[in-house]
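Here we show just some of the chains, and they stay where they sit in the whole.
Chain lettering (A and B) follows the sequence in which the chains are written, and residue indices restart at 1 in each chain.
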Amino acid sequence: MQSNPPKVVTLLTDFGLKDHYAGVVKGRILQELYGYPYPLFIDLSHEIPPQDVKKAALLLKFSYKYFPEGTIFLCIVDPGVGTERRALLLKTEKFSFVGPDNGLFTFILRESQTSEAFEILKEKLLSFPYSATFHGRDLFAPAVALLLKSESIEDWTRVISKESLLQLDFPEPEPVSSGFRLSIWYVDHFGNLITNWEKTFTERPFRVFVNKKEVRLVKTYGDGKEGEVIALFGSEGLLEIAIPNSSAIQKLGLPEITISF
Amino acid sequence: MQSNPPKVVTLLTDFGLKDHYAGVVKGRILQELYGYPYPLFIDLSHEIPPQDVKKAALLLKFSYKYFPEGTIFLCIVDPGVGTERRALLLKTEKFSFVGPDNGLFTFILRESQTSEAFEILKEKLLSFPYSATFHGRDLFAPAVALLLKSESIEDWTRVISKESLLQLDFPEPEPVSSGFRLSIWYVDHFGNLITNWEKTFTERPFRVFVNKKEVRLVKTYGDGKEGEVIALFGSEGLLEIAIPNSSAIQKLGLPEITISF
């Protein structure tokens, strides 16, 4: 046992892995920490499609609760960088979230009753020469370093109301005559189509239709036959459409998905 | 010198880098370790083509012996996730390997005489609510955390015979009238075609033919001319076909490769 394990900093960005941006953000955090213990960096993804705040918000929802208490999530998908959009620090009972106020934290706000929101004061943290286009390096990295140093946040943030935070609209399942029409929230790397129907919505049995054709609701990918379109509850508790050993998005595009009771 | 360097956990998956899967597996390991020392994570690759167990097995063969003693290799390319396929812990003199029983560890078994095999008991490690489709997070990550805590494995594994493990078939060079016809085992990121002919097979001189045309056997890429098809022993001791400053797979596809004495 060690008394002080390093803190965890989890990164979620649209910087991609071709350029230096993600590495430089980490470098800057370490540079600011010089003399203090370094954190453990975990990359959640840097391959969010450029400026796709919605995808980042979902991916964060799918991930944050699996990290150790005290984890700092640095989330930078930031089409409004350098404009008047606010920079945020959001604290829940267990975690801290740092990033722009553009809806990235929509699900964190929904799922945590006790969160507190703070605006990061740019004028306190941006030091000359700073860039108007790379707040990841020049604003958010110094903020994360200050959190890691456990310095009082009062000097560089101000309390704001949670109600004032920008939130994104994620569609609910739409009631139709026989049941619900679902939306596809996310397509993962395997090509599985992840919908907005949560396992916890009902305990009643139901049937799943893809482009009006019924598909089997199974437990796991291996329960389907090669090439068969199947439905199952995936790792995030959401109903998904998959094709074993193949890619549903490639074979089906974005099909109509409905359920009926 | 430090008395207790962190243990190394090396990851090899087909999760890709677009989604959260690889990051969440690490998060879950750290969450389970809360209060214990954290490991050093090294990503071997997360870009194994989806469900390509053969490629993962080769990549592991090319890599494991360069890691420090005590390294835990977490390997998840798992088309059978959630079915009856067994979850494995394989221990060699120097290393531990964790992953599904689907042939991923074919070369580890071949190259280590003294390995011991254990089945990871799902009923001991899967804790509610768990997913049938993401054993990386819900089964293998907790297993790795238990290994890192150095807890007795008897409580959550049972000994199994090595002979019962699934192994993949990798073709040997095929004898033909004048010598051998080779297979291409692996195409790397530079487009080099890596064959199944090992440097240690012979000390006799031999000639190499690509689509029946002889090519020069050289020492290193720089020994070839721009655009010349060359053969050389690559970094894994296997004969490979390359084109300096170009991509052999793009120029040649998958050609016939033979050697003769």
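Throughout what follows, a residue touches a chain if its C-beta (ideal position, glycine included) is under 8 Å from a C-beta of that chain, and two chains touch if they have at least 3 such contacts.
Please read these numbers as outputs of a predicted model, since none were measured by experiment.
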Subunit count for the whole complex, all chains sharing one sequence, 2 displayed: 3
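We adopt the following convention: only the chains that are shown with their structure count from here on.
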Chain A and chain B: spacing of chain centres that average the CA atoms, whole Å: 30
Parts of chain A lying in touch with chain B, wherever the complex brings them together: 1-2, 5-6, 8, 10, 17, 40, 42-48, 59, 62-63, 66-69, 71, 188-190, 219-223, 232-237, 244-245, 247
For the chain B and chain A complex, residues of the former touching the latter: 15-24, 26-28, 30-31, 33-38, 41, 50-51, 79-83, 85, 129, 131-134, 137-138
